[in-house]
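With one protein chain removed, the remaining protein chains of the complex are shown where they sit.
Entry: chain A
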């Protein structure tokens, strides 16, 4: 059974899963406003479809187009995760998926997964960069032969304290 610890912050919740023999370590970041954003998206879709039904009563095709478009356009908030398999490598994944589907289905069908083998990873670092006119800290992987850095949590940027924690745990895992 993996040990699961939760750490809640104003913007996000950091969930850490760890095996007893520490061969497997997973960090997941879920935005705090996940449910609120989901409800808002549902409300928006409902309002748009009501308006379309009211104005496009006789045109069924347009109604269907509006319904499909609204369902496709409004997505769930992004959940990002990083999994470390000791001595094997790091797997980075994120998913958002559609509003009408349950989260488990979204995770199963729409998550985008990239795996970096251990021998390709040079190191993990906490870098500083300019975003707008402010300086931000962010976790990234240096991958051999890649022309770009691989950001670990590009959408929800965790605080420096949590980045330090993730960095130290990744280092213990031998990344």
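The definition used in the following text is that a contact is a pair of C-beta atoms (placed from the backbone, for glycine too) under 8 Å apart; a residue touches a chain by one contact, two chains touch by 3 or more; residues count from 1.
One rule holds for everything that comes next: contacts and distances are computed from a predicted model.
With the options "CKLF-like MARVEL transmembrane domain-containing protein 6", "Respiratory supercomplex factor 1, mitochondrial", "PIG-P domain-containing protein" or "Proteasome subunit beta" in hand, the undepicted chain maps to the protein name "PIG-P domain-containing protein" (source: UniProt).
Considering the whole complex, the residue from A:4, A:43 or A:161 that touches the absent chain is A:161.
The chain omitted from view is touched by exactly one of A:86, A:111 or A:150, namely A:150.
Touch with the chain omitted from the figure is made, among A:12, A:27, A:116 or A:138, by A:138. Residue-level contact of chain A with the missing chain is found at 7, 122-123, 125-133, 136, 138, 140, 142, 147-151, 154, 161, 163-165, 167-168, 171.
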